[in-house]
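Now for chain A:
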Amino acid sequence: MGLATYAVNGAAPSRHVAPTSVDAVVAAVREADDVGQAVVCFGGRTRLEVGNTPARYDVALDLGALSGIVEHEAGDLTATVLAGTTVGDLARTLADKGQMWPVEVARPRSATVGGIIAGAAPGPSRLRYAHPRDWVLGIRAVRGDGTLTKAGGKVVKNVTGYDLTRLYAGTYGSLCVIVEANLKLWPLPDSERTLLSRFDDIAAAWDAIEALRREGVELDAVVTADRAAASYVGEIGALALLRLRGARPVVARLVDAVSRGLTGCDPDDARPGLLEELVDVPFRAGVGLRLAAPESRMREVLQGAVGIVRFDGAGTAFLVREKADETWVTRWRDAAETREGSAILERAPLSLRQRVDTWGTPILPRTLAARIKAALDPRGTLAPGRMAGGL
Partner candidate 1 sequence: MPQPATEDLRKCIHCGMCLEACPTYRVSGLETESPRGRIHLMQALLDGRPATPDLTIHLDRCLACRACETACPSAVPYGRLIESTRAMLQERKPANPWLLWLFGHPSRLRRAFGLLSLYERSGLRRLLHRTGVASRLPQRLRMAEGLVPQMRPRFSRDSGGVVMPRAPMRARVGLLTGCVMRESFGDVHDAAAALLSRAGVEVVIPPRQVCCGALHAHGGDLQGARELARTNVMAFSEAAVSAIVVDSAGCGAHMKHYGELLADDPEWADRANLLADKTKDLSEILLPLAGQLRFGPLPLRVTYQDPCHLAHAQGIRAEPRALLRLIPGLELVEMREADRCCGSAGIYNLTQPEFSERVLDLKMADVVATRPQAVVTANPGCMLQLRYGLERVGLDVPVYHLAEVLESSALAGDELRR
Partner candidate 2 sequence: MYEYDAGFDRATPALVAAPGTAAETAAVVAACARAEVPLVARGAGTGLAGGAIAPGGVVVSTARLRRILEIDTESRAALVEPGVVNLALADALAPHGLLFGPDPASQRCSTIGGNIGNNAGGPHALRYGSVVQHVLGLELILADGTPCAMGGRAPDRAGYDPTPFVVGAEGTVGIVTKAWLRLLPRPEAVRTFLAFFADVESGAEAATAIIAEGIIPAALEMMDAPTIRAVNAAFEAHLPADAGSLLLVELEGPAEECEARHERIVAICRRGGATDIKAAANEEERALLWKARKLGYPALARLAPNNYLMDGVVPRTKLPETLRQVAVIAERYGLLVANMFHIGDGNLHPTLLFDAAVPGTTEKAIEASALILKHCVEVGGALSGEHGIGVEKNQFMRWVFSDADLDTMHRVRDAFDPSGRMNPGKIFPTDEPPRELPLERLKFRFAEDMWV
């Protein structure tokens, strides 16, 4: 593959490596660190655009070939996988044994386990199963100086030493290169139904879902989209997609409860794949702004917004549109940051990236963040400048 395909937000490397073993990753990172070259990790490229353009970028470290399920201990509900393993492949293997890694993200055929952890990928599973980092028991990772280290372990409950595993989550390859992960698995539910309701207005969909949640109806996943966002998946009007999972009689009862709660909007089975398509909308749009806010304040944040895909109950929403300027970013960033939230510009054309910080205001004081970065990547080898605060 040509080097051009390894460009990241306008920056291109001088070389690329595609190691197939952990040792080779160690060698590649050490080599780069020794000569002061900067490394950017590649997995399935679903989270690659997130962050600022790297300040330096010499080596593309493509981990796609470092893939495979090292071990699946079905009796323990644990698995060990190499970082480049895609969640699609993983899901198929696990499903044979009636198990799953309950982390659901956009583009499962490309998205890799390492990339998902490093990129804190959002998805519909967040409602019930929270953060991807909560489903990782241990990690092997290579520090910026090329040292291979491990944290955590293979057991489901473990307080032996620091939980660096979770520290690495959401650091976008700026602290270490994740090479292998021990995963915590969960039984696959017996059955599922995904219902689609249409609304004139997304606010009406939110009202209905809030009411269901208050009543204690256990929803497995929820995505709502306004008219503008729905148009990306060829649907008309505001949508609410509700997935119900569990034992067969439970799902049947939940379907009844949802149908009663949504009378007038005729919930019906959604067409297969619609949920995945909605999750994919931020990738289909020209601009995607990821909003985070306390669930109780999300509606205030979204007041007046257009082009919304929201993971209701999970404190996350995307604003999507074809074009945007820095005023638009600033407006929604203010709305979120003044309400204990964030607005991260995950998808944007280069022209916009050059005019606006993609992260906004980080929560952690920069001095501490910089010390953490320096602790694990002392020479600034790993994706320098990609993280918030120019780290």
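Please note the rule applied: a contact is a pair of C-beta atoms (placed from the backbone, for glycine too) under 8 Å apart; a residue touches a chain by one contact, two chains touch by 3 or more; residues count from 1.
The candidates came about this way: all candidates are chains of the complex that A comes from, given by their letters.
These numbers were taken from a predicted model, which means no experiment stands behind them.
Between chain A and the candidates 1 or 2, touch in this complex occurs only with 2. Residues 73-78, 98-99, 120, 122, 126, 130-131, 133-134, 143, 147-151, 153-164, 166-167, 169-171, 175, 186-188, 210, 216, 218, 246-247, 249-250, 253-254, 290, 292-297, 314-316, 336, 340-342, 344, 359-365, 368-369, 371-376, 387-389 of chain A are the ones touching candidate 2 in the complex.
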